[in-house]
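Below is the structure I would like to discuss, written out as structure tokens.
The complex appears here without one of its protein chains, the remainder shown in place.
For reference, chains read A, B and C in written order, and residue numbers begin at 1 within each chain.
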Amino acid sequence: MSKKIRLGILGGGGDSLIGVLHRIASFMNDNYQIVGAVFNPDFNANVDFAKEIDIPTNRVYKDFDTLIVEELKLPKEERIQVCTILTPNFLHFPMAKKLLENGFHVICEKPMTTTYEEAIILQETLKKAGTIFAVTYTYTGYPMVRQMREMIKDGALGTIQKVDVRYYQGWLNPIVHEKAKRSTTWRLDPEKAGLSCCMGDIGVHAFNMIEYTTGMQVKSLLADLNYLYEDNKMDIDGTALIRFNTNAKGVIRASQIATGEENGLAITIYGNKGGFRWEQENPNHLYVMSDDKPMQVYKPGHAYNSDLSLNGTKLPPGHPEGIFDSMANIYLGVAKAIRGEKYNDGEFPTMLDGVRGLSFIQSCIDSHNDGNTWIDIK
Amino acid sequence: MSKKIRLGILGGGGDSLIGVLHRIASFMNDNYQIVGAVFNPDFNANVDFAKEIDIPTNRVYKDFDTLIVEELKLPKEERIQVCTILTPNFLHFPMAKKLLENGFHVICEKPMTTTYEEAIILQETLKKAGTIFAVTYTYTGYPMVRQMREMIKDGALGTIQKVDVRYYQGWLNPIVHEKAKRSTTWRLDPEKAGLSCCMGDIGVHAFNMIEYTTGMQVKSLLADLNYLYEDNKMDIDGTALIRFNTNAKGVIRASQIATGEENGLAITIYGNKGGFRWEQENPNHLYVMSDDKPMQVYKPGHAYNSDLSLNGTKLPPGHPEGIFDSMANIYLGVAKAIRGEKYNDGEFPTMLDGVRGLSFIQSCIDSHNDGNTWIDIK
Amino acid sequence: MSKKIRLGILGGGGDSLIGVLHRIASFMNDNYQIVGAVFNPDFNANVDFAKEIDIPTNRVYKDFDTLIVEELKLPKEERIQVCTILTPNFLHFPMAKKLLENGFHVICEKPMTTTYEEAIILQETLKKAGTIFAVTYTYTGYPMVRQMREMIKDGALGTIQKVDVRYYQGWLNPIVHEKAKRSTTWRLDPEKAGLSCCMGDIGVHAFNMIEYTTGMQVKSLLADLNYLYEDNKMDIDGTALIRFNTNAKGVIRASQIATGEENGLAITIYGNKGGFRWEQENPNHLYVMSDDKPMQVYKPGHAYNSDLSLNGTKLPPGHPEGIFDSMANIYLGVAKAIRGEKYNDGEFPTMLDGVRGLSFIQSCIDSHNDGNTWIDIK
Partner (left out) sequence: MSKKIRLGILGGGGDSLIGVLHRIASFMNDNYQIVGAVFNPDFNANVDFAKEIDIPTNRVYKDFDTLIVEELKLPKEERIQVCTILTPNFLHFPMAKKLLENGFHVICEKPMTTTYEEAIILQETLKKAGTIFAVTYTYTGYPMVRQMREMIKDGALGTIQKVDVRYYQGWLNPIVHEKAKRSTTWRLDPEKAGLSCCMGDIGVHAFNMIEYTTGMQVKSLLADLNYLYEDNKMDIDGTALIRFNTNAKGVIRASQIATGEENGLAITIYGNKGGFRWEQENPNHLYVMSDDKPMQVYKPGHAYNSDLSLNGTKLPPGHPEGIFDSMANIYLGVAKAIRGEKYNDGEFPTMLDGVRGLSFIQSCIDSHNDGNTWIDIK
């Protein structure tokens, strides 16, 4: 019998890039086998896609509910163990909830839910279910992001005193300035995209990056968002001042109208003993600074790397691994958890990260609407 | 008779680095000759220093007032034409005022004054005097900074929609955490350093960089400062959200506790047609972005550069000029102005830049003390 | 029936990194299914590894000859279509030859053979077989390498006048200086590693990179190799001057004692109309230079990229793909060829690239041994 974990996929069919990303990530470390799916609401498209990627069609179901029903009929050792949710945002919550209630493990794309309230409900559901739940904040899988987390935990930066994260993209620029385009893009439609565009889609990654690397929780924030046009209902740019329980402060900057930027996530963290600089588009370089010594450039795959980092590197130094590898590292952590193997805190983002993310998004909106006041992150 | 402009120096003697910077800048384009000075409050040190750098000692005066008196006795064609003020901050205002009132041109280090009120008085004084007044925001002299200004003026970025400036240093980190050190550093002593440490010393450069390059005025700001310790009376870190009269927004980030950072001034500007990225520590590279074309790397000394930029380059491409050259470009602009030659707006920062700077600093303090509220920049 | 190409794997079991690389590459674009293998000369290890990665064990054979015999018994529509050869270098030739003679397609790691003579024999064998044969010069799969090739073909650089490639690693440094280590490392043992260490292992990639990107053939070379110690029989560093049929010249620099370097392959190419710079450790940036315009930075996934480049990018700009993706692009090209689909020249390196590589290695050794004289590359 196969040793691989039986994976079900919800969404991510056809040309879906997120589908490609998750599928490759699941293959990369030889841990998963796709055994069931609802790739597409259209059943024919669903089956066609299964054939295209050579997945047995007998467990490609017509809809999510059928998947649950049919899989539960199977003996436990054949049944899907974990489902990856890649559907439109508003479906994340009901699907995740039902999966948990029926004893499945879940890997959920972000945002985990569309409201903070749903997030809390899901958190409760998980407590009862006792299964594994991961939110795919992809960037936490990069070896050098993990290296930051471990080094901070080991005291390399001392007491954190300043955190500054940027997530700048430019893709909305050619869209937002034309009324016809901005009124027809789903990301700018509150019905489809939920609370927030910029903060919900990318600001939340920046926020998660802070909490993931520093191990600290942001206590409160004050946000100023930008919508550019009155008829545009969604934030497309914004900055949030942040505070921690300590006397550290910080700032989160996010924009989708940073013309010419591609996927510019970057973080700098300063403590009283040193500082870090890392950029997503150059993910294999971590710049480590201190008061009086030359800056060091950490790279993956070396003996000086932390275990959590090395664990996410497959080849020797100088062979650049990228974003698929980052996501694959998250899948690897989930696999260990599902199998009941030992794994470290930080190998995959959890329900708590998902809840915090929703609280962050909600707080940004609230702070902005309240005239840029300080809001506690719940 | 010498064609060089007769320059007087106030302060900047001995080991003063700012003295070295201004002296070299004045020499670089063969425009100035130092003919008088009060390098030091101690007359012997004053004369010794004059000998050391080979300046005739007969016009090295015992104090500023004597300099004024004695120089005014000289025939106009021998008299100091312009004085550079490099003294401690609190002396900038009285010296500049008296110089202007007596018909001298002035080159003044920043901050121009220690309060906004003084700045306004000085502005009035200048109006009456009708002489030339420059504030040495050094970084505006870099060719690629000037290139940004001219390209924005020519519409290269279209309508500005987002501006983000960072000025991070780490030098206060080893000081602020030791009570003995933080209570004896002049920069952290309100009596000596004035309103603000971080915003006054470096935040103001960031602010000026925005207004210099974009040609836009910041309308209002909301600032959150950090003092780290209760007994520390001066901001050593802070972030200011900014707004313009248009729907553009932005952020100014400044820190002196960004451990390991050296002199990390950097600016990014995004308009609906393109974006710029520039960093002071790598001053000869300007990154020009747009929606759909490869990023371009502009460098100095090429035919494609603007006149204002080329005007500030002495050697062919690939021969790195640096911060002395940047300051020298400001001195070059002032020389043209003093001689009544044609010069372009932007060749040196003016009284208005100085006034705006003080208004910025005051607004940051006010906003922070008022609980992080929006303050209009006067 | 599965649409996937039936893949056999020779070698690459256990901890083999090259095994991981090829396996992931074969999965990435959903084109291949591993159906047979001889991962390991030890049958038990072989089967264990198959179980570990969840490959059906019934077609895991005890040795290569058995694989051929047994697979040929299977009906054509079940039989392995293509075999990937990941075994020690000296086995490449006999395995590839027998596979071709029995009608299999072949994907072969480099060096294709251990001597130039074998390479020629293999070339003849392929002519008779008429199947698909690829040598995995991994780096040719990077989108920006493909972009160079296409832009040069389209005349972007004009007439090539200078080519300069570097491949610097440092991994042999801690080995070569200790007699005990250098006498026991297989790479430094002519019996095991063949003609050449440095030129054979990495110089050949540099050589291939030149011919792949420029579309030109190197005509002759003059090489100087370094062995550092008299008892070291293998080159661990070397430089080759090169000439083309045109008046272009160039240089290939390779080293495994470039202390501290990781996997430093880089190429610069200059024509009369422009120049390129590319580095393997930063593979998603291509620097495009010209006489009088700002340097441009090409990145993958944009509309301005060539089809051959876009074909090798799965995600939008700013999502870094890496070396697995590069190898996967080669597998994608091979898949198209096996299926008889249309594919472009350049989608995978061919027998000719393999033959040229062996000729290059032999010529380096001959030139060096002959006192650094010019040798024609056959």
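As a convention for this text, contacts are C-beta pairs under 8 Å (C-beta built on N, C-alpha and C of every residue); 3 or more make two chains touch, one makes a residue touch a chain.
Here the structure is a predicted model, which is why all the values come from computation and not from measurement.
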Checklist outcome for this item: The listed residue (C:49, C:133, C:270 or C:360) that touches the chain absent from the view is C:270
Checklist entry - Where the complex has a chain not shown, which of C:210, C:295, C:315 or C:377 is the residue touching it? => result C:295
Item to check | Candidates C:88, C:174 or C:190 - the one touching the absent chain | outcome: C:174
Item to check | Chain not shown: contacting residue from C:127, C:162 or C:378 | outcome: C:162
Checklist entry - For subunit B, which residues touch the unseen chain? => result 2-4, 17, 20-21, 23-24, 27-28, 30, 33, 51-54, 169, 171, 261-264, 280-284, 299, 314-325
Next on the checklist: Touching residues of subunit C against the unshown chain: what are they?
Outcome noted: 157, 161-162, 164, 166, 168, 170, 173-174, 177, 222, 224, 226, 228-229, 237, 239, 241, 247, 249, 251, 253, 255, 257-261, 268, 270-275, 288-292, 295, 372, 374
Next on the checklist: I need the residue numbers on subunit A that touch the omitted chain, in ascending order.
Outcome noted: 288, 292-299, 302-304
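The definition used in the following text is that only the chains that are shown with their structure count from here on.
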Item to check | Most distant chain from subunit B by Cα centroid | outcome: C
Item to check | Centre-of-Cα separation between subunit C and subunit A, whole angstrom | outcome: 35
Item to check | Centre-of-Cα separation between subunit B and subunit A, whole angstrom | outcome: 43
Next on the checklist: Two-or-more-chain contact residues of subunit A, please, as numbers and ranges.
Outcome noted: 261
